[in-house]
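A single protein chain has been omitted from the complex, and every remaining protein chain is retained in its original position.
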Amino acid sequence: MKNETSLTVNGMTYPVAIDSHATLLRAVRDDIGLTGTKEGCDDSECGACMMLIDGKPVNSCSYLAMQAVGRSLTTVEGLSSGEELSPLQQAFLTAGGVQCGFCTPGMLISATALLAATPHPTEEEVRIGLSGNLCRCTGYDGIVKAVLQVSSK
Amino acid sequence: MTATFVAPTTLADVLAAMAAGARPVAGGTDLVVGARQGKKPLPQSLVAIHQLDELRAITLTTTGVRMGALVSHEQIIADATIRATYPALADASAIVGSHATRAHGTLGGNVMTASPAMDTGSPLLCFGATAILQSASGTRSVPMDELWTGPGRTVAEPHELLVAIDLPALAPGTSSCYVRLEYRRQMEIAIVGAGAQVTIVDGVITDARVAMTAVSATIRRIAAAERALVGTSGDRAAADAAGAAVSEACAPISDVRGSADYRRAMVGVIARRAIEAAVMRANGGTVPIPASPALHGAS
Partner (left out) sequence: MSILQHEVAQADYVRSDGHGKVTGSGQYTADLSFTGQAVAKFRYADHSHARVLRVDVSKARALPGVYAVITHDDVPEVKYGGMVQDRYLFAKDIVRFEGEIIAAVAAMNDEIAKLAVSLIEVDYEPLPAISDFVASMDPSSALIHEDWETDSRADELGSNRNTLGYSTIVKGDADAAMAKADHIVTGRYTTDPVQGVPIEPRAVIAQWQGNKVTIWSSTQVPYAARAGVATTLQIPQSDVRIVVPLLGGGFGAKCDFHFEGHIAALARAAKRPVKLVFTRHEEFFAIGHRREGMLIELETGVMNDGTLVARRARLVLDKGAYCGEGGFFAQMAAMHACGPYVIDTVNVHSFLNYSNNQPSSSIRAPTAPQVCWALEQHMDAIAKTIGMDPVALRMKTLIEEGAEGPTRQVFDYIGMKDSLTKAVEMIGYGQTLPDDEAIGIACGWWPCFAVESGAYFKLNHDGTGTIVTGAQENGTGSVMAMPKFVAEELGMDPKDISILYQDTDAAPWDMGSSGSQTTFNSVRAVLAAAAEVREQLLDAAAEALEAAREDLELVGGAVSVKGTPSKAVTIAELAAAGTFHGKGSGPLPESPAVQAEGCVGRLGMESFLAPQVFTHAVRVKVDRDTGVVRIVQVAAAHDSGAVLNPIGANGQVYGGVVMGIGQALSEGTILDKDGKQRNPGLLDYKLVTCSDAPPIDIAWVGRFTPDAGPRGSKGIGEPPSVPTAGAIANAIANVIGSPVCSLPMTPERVWETIQGAAL
């Protein structure tokens, strides 16, 4: 039997029926239909599934959807306002932080969390703060540059 | 059978659910991963404890510090008391998993998963911490060195919840350090880890604790190493002797993360580094938190 409940993602509340064992990633991708958040592994190693829950980064592939009930979730789809890209999204594009793009949603979420907690991080803090997100394309260079560009403004 | 899920807001309701057969989930960082990888299915009846704010505090008590079971690694790293008095625990929490693991992973979850590779275990053993287990029928204290019985196993009954970990007050002149052998700078699991705590009075170690991670079925203290330190100044020779005692006392296994030979050599190196850093801290010196990256190449 599924639990009739609701999840609040990017400020919108969605009535959903969730299995007790369902992961947050499944609920958001399959039930709510927001596919921006990706699945790259099954053991919290790659970070492609990163979301914010009450502002804190979570590997949604390893988190029970039911534990997110009543809390505020943010996915990559919630980072821009309308058509306007956020400064981080824009910087990722211009600094070469996006290649294949599969790690990008998770990276943007981790970077958003990092800058919320530490508005002016050192490069070392950026590198530590993004280490839970694997990227195979960029060597992280453009990503780190993008975060530092935004934080120095 | 259909899985069930409840998320009570009071401890009493959680304990009642557990008495009825539900199993607790906090941050889920180990539990859900284990299920997804097919190691162990998720319990059919789940009781989420993340809404128990009463278990989220770090409190000074008459006997030391009480850590609620839901205290996150992130909280530990940021806590001034822990950093000043129990720095080994901050060393450990600061290198657990990723930023996301540290945000949601809890001390209680880390301890009750009972992994031989868990990072917070060695510091807790060195402190002489006590686990507080509570059930609908009562509360009991279990010294940390009696809690773990094997990989993934503890003395807790299925209906008992770890609610807190008590850290005893420490004698003046005491400090500690946790060091892990890290292949990468982040996202590591301990291949070898060492916790050390020393009490130094007038330049002499009067009490020493050395605990090793990831080299046996449970994390454990190494008495021979501790004996090698007491009565010394904690200088390089003493740390080397203690490291050698650790190597002697450990019989690590070979696996994909390292051979037994390599591990045996590394336990001595890592223990020695943890001891030296604990001594430095006890003597008023500074070793950054976390200690592991700072000690790379320290010979």
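The first chain written gets the first letter, and so on, giving A and B; residue counts start at 1 in each chain.
In the analysis below, a residue touches a chain if its C-beta (ideal position, glycine included) is under 8 Å from a C-beta of that chain, and two chains touch if they have at least 3 such contacts.
Values in this document were obtained by computation on a predicted structure and should not be read as measured data.
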Shown chains touched by the chain that is not drawn here: A, B
Among B:12, B:80 or B:256, the residue in touch with the chain that has been omitted: B:256
Among A:46, A:66, A:115 or A:150, residue touching the chain not depicted: A:46
Residues in chain B touching the chain absent from view: 37, 181-187, 189, 256-259, 262, 265-266, 269-270, 296-299
Missing-chain contacts mapped onto chain A: 29, 34-43, 45-46, 48, 75-77, 79-80, 85, 89-90, 92-94, 96, 98-105, 108, 124, 126-128, 130-131, 133-144
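Here is the rule we go by: only the chains that are shown with their structure count from here on.
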CA centroid of chain A to CA centroid of chain B, Å: 29
Residue ranges of chain B in contact with chain A within the complex: 2-5, 7, 25, 27-29, 32-33, 35-37, 42, 46, 48, 50, 74, 97-101, 103-104, 185-187
Chain B-facing residues of chain A, complex: 1, 3, 19-21, 23, 42-45, 47, 50, 53, 56-59, 61-64, 66-67, 69, 110, 113-114, 128-129, 131-133
